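Encoded as structure tokens, the structure appears first; notes follow it.
Missing here: one protein chain of the complex. Every other protein chain is in place.
As written, the chain order gives the labels A and B, with residue 1 at the start of each chain.
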Amino acid sequence: MRMDKTGQVVAVYLISHIGIIFIFYPGQILESAESSHWLPITIGFCFYLVMIGIYLKGIRCFGGRSSIITILQERGKIVALAMLLPVAVYFTVVAIVTLRAYAEVIMSLFLTSTPIWAIMALLLGTAVYIAYLGLEAIFRTALLVVLLGVPIILFVLFSSFQNADWYYVFPLLDKGTMSFSFLGHTAFYKSMLVFSGGFLFLGFIQPALTYKPSKVIVACVCMLPILLLSVYIPVLTYGRSTAVLFNLPFLEAAETVEITWLMFDRVSMFFMICLISFIMLLLALIIWMIVQVLRMAARTPDWVPLLILAAIIYLVCLFIPDWLVLDRLLWWNVIPRIYSIIVLPVALLVMGYRYMKKRKVEAEQ
Amino acid sequence: MRKRLLARVSLLLLIVAAMGILSGCWDNKDINHRSLPVVMGISKSEDLYKILLQIPEPSQTNNSGTEFRFVGATGSTINEIVDRIGANMETQMDLLHLKVILIEKAYAEEGINDAVSAFMRTNVISPRTMAVICDEPIEHFFSKIKRYSRNNGTILEDFFQFDAGWSPQVAQSRIWELFRSVHSFTHDEAIPIIKSGSGTVIETMGSAIIRNGKMVGRLSANETLLANIFNGLNVKGKIEVMNSATVQIVGNRIHNKSSMENGIPVLKSTVHLKVKLLEMKGNPTKEQIKEQLQAILEQRLQNVLNKMKADQADILGLGQLYRNKLKRDQLEAWRSQYLPHLKSDIRFKVSIESEGELKMGA
């Protein structure tokens, strides 16, 4: 029974990006350019769009109905392992960084007296449980969470304009930024983190969940306003020179919102709550993907690699002393990351073309 | 089957036990074991901060309202003092509900930058907290408001709330706006100045011009009103006194046109005011009232502008209008290089919407 699950796929797609964007993205973009932030945002986004296009096209060359694991395994187990293990490494580091960073954020916003191991245990525990339930459960959960969370997110996004001073948009065409100086800034490349976790899953989920690639691309274009909002709301509220001082510019901007008719005081908390639920799902998805790659190496029941992986992630997170180490970890991860978001899609596309050609030749004979 | 059941039950017991241990592991204190100060007073003398906190004490025994407690201490940093007060109290200190920070005038003149960035950094104080300057020693002020606050727990806060007791002559400034003004090139803040009154609890004394966290000048209450109008605040219900009449502003709209001429900023603004006639002395015509009102307002705004130029503090945020006309490095020098030379031509256009229930001549 094959059904089109585009709705669920789009939901997961949005979740996996929104959860990261509002935390990581604005800070890096603000740092990378002094003004005219729309330019680095658009450049990064276009690059991303191209990559996702290549990736989807590559999968499509193989008929578009199977996961890249089976595609690569048809070319031999060694090839598949060689191609996907770096991705697994990359995902593992992303999971570690995300878990640790979000635990830190949660601690500073909600639970100042709770030890971080407990926060991480709950975050990881929830994610592992969801991953254990399997792919389809992840996607259905995502749909439910989106239904519950999106109204809140929209409400906070709209109310964040309360303190906007539109003159802070200017200068729109700054000479420094227009000369693409941000390309030389590490922060710009760090900002690409938000793009990289999210789209690879599109290759893992078929044939259990089929989707229309065109709709995914549409959803992908919807990301641009979200990216712009995440950067421009803090800029409009504080001005760039102030906003760049914050670790989490968007949340600080949301903190300034006052809504007198609400019985709660801090609107930003509701936003954070939704982000956390999104992050739980993202972690679950990432962990599930790593497990899929690991299971290629050794045929075991799902829960064995899952538990080992969870234990590794948790222990590594416990031994990370501060943000500095986290930052360095991110930096070391650049090579697997470049591999995952550039080399893999391109390689897939090349293989896909050759496969198609071979098919054509076979068909002619 | 039996074995599995046993395993499940023991797992359940384990979880329950773990919960019991975990929830006692770190201190989640219930709300009635926390102190929620609403007002903080800060003064500084010879590198020593003095901090006073007004803490509402819920009491169920008498229904006469909220009791207050005033505690204070001195020390070298703000956080240290708060910690010390918290340690001496029988409850946990929770500053996130702080609504108003009262700053003694002398300290404001010295500069409050450090305090503001400390507040923004620690995240223990909401950025939405109001900053207010107190024109008398803080102890004195607190002892005065102690008498009144018995009936109304959030009296100071209400004074500044839009939906409560705020009046248009009072400036609005929150900690986050102060923090922004410290780092912004083109935007400064005005903080309200108050002192304890004789009949009312609080008497407003106009507002202070803050530049880079330092108080550099003062605006009168009437000038603050104009600044609020110019900043686009909706100042309905304000009464303006003139020689011939009193009017109430019911609507305001500003049209700004900014340009650069030979490196000098030029501003042409038109402020459209809709007013309602409340009271007249003698028998002036509508036209007379209009002209007088326009003249007075233009004169006052000119005063404000002159003060801004003299203090090099852009409380009206005029520099914002030039963000698209100046380059980034030029914007950095806005306060010192451009603002003092600003050529301004600001016109008020008043239209009298209604004469009230009586006809003009009556």
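By definition in this document, contacts are C-beta pairs under 8 Å (C-beta built on N, C-alpha and C of every residue); 3 or more make two chains touch, one makes a residue touch a chain.
As a working rule, contacts and distances are computed from a predicted model.
Colleague: Name the absent chain as its UniProt record does, using one of the following: "Regulator of SigK", "Biotin transport system permease protein", "ABC transporter ATP-binding protein" or "Spore gernimation protein GerA".
Modeller: Its UniProt record gives the name "Spore gernimation protein GerA".
Colleague: Pick from A:Leu30, A:Ile130 or A:Leu348: which residue touches the chain that isn't shown?
Modeller: Spelled out, the listed residue whose C-beta touches the missing chain is A:Ile130.
Colleague: Out of B:Asp30, B:Glu90 or B:Asp329, point to the residue that touches the absent chain in the complete complex.
Modeller: Considering the complete complex, B:Asp30 is the one touching the chain left out.
Colleague: Considering the whole complex, which of A:Thr92, A:Thr114, A:Asn163 or A:Ser340 touches the chain not shown?
Modeller: A:Thr114
Colleague: For the chain that got dropped from the picture, name the residues of chain A it touches.
Modeller: 1, 3, 5, 7-8, 106, 110-111, 114, 118-119, 122-123, 126, 129-130, 133-134, 136-141, 143-145, 148, 263-266, 269, 273, 276-277, 280-281, 284
Colleague: Considering the whole complex rather than only what is displayed, give the residues of chain B touching the chain that is not shown.
Modeller: Residues in contact with the chain left out: 8, 19, 22-23, 28-32, 34, 36, 38, 56, 58-60, 66, 94, 96-97, 99, 126, 153-154, 157.
The working rule: only the chains that are shown with their structure count from here on.
Colleague: Report, in whole Å, the distance between the mean C-alpha point of chain A and the mean C-alpha point of chain B.
Modeller: One centre to the other, that is 39 Å.
Colleague: Of all residues in chain B, which touch chain A in the complex?
Modeller: Those residues of chain B that touch chain A are 22, 25-28, 97, 120, 123, 126-128, 161-163, 174, 176, 179-180, 182-185, 187, 317, 320-321, 323-324, 327-328.
Colleague: Report the residues of chain A in contact with chain B in the complex, numbered from low to high.
Modeller: These residues of chain A touch chain B: 34-35, 108-109, 113-115, 118, 165, 167-172, 174-176, 237-239, 241-242, 245, 252, 255-256, 258, 260, 265-266.
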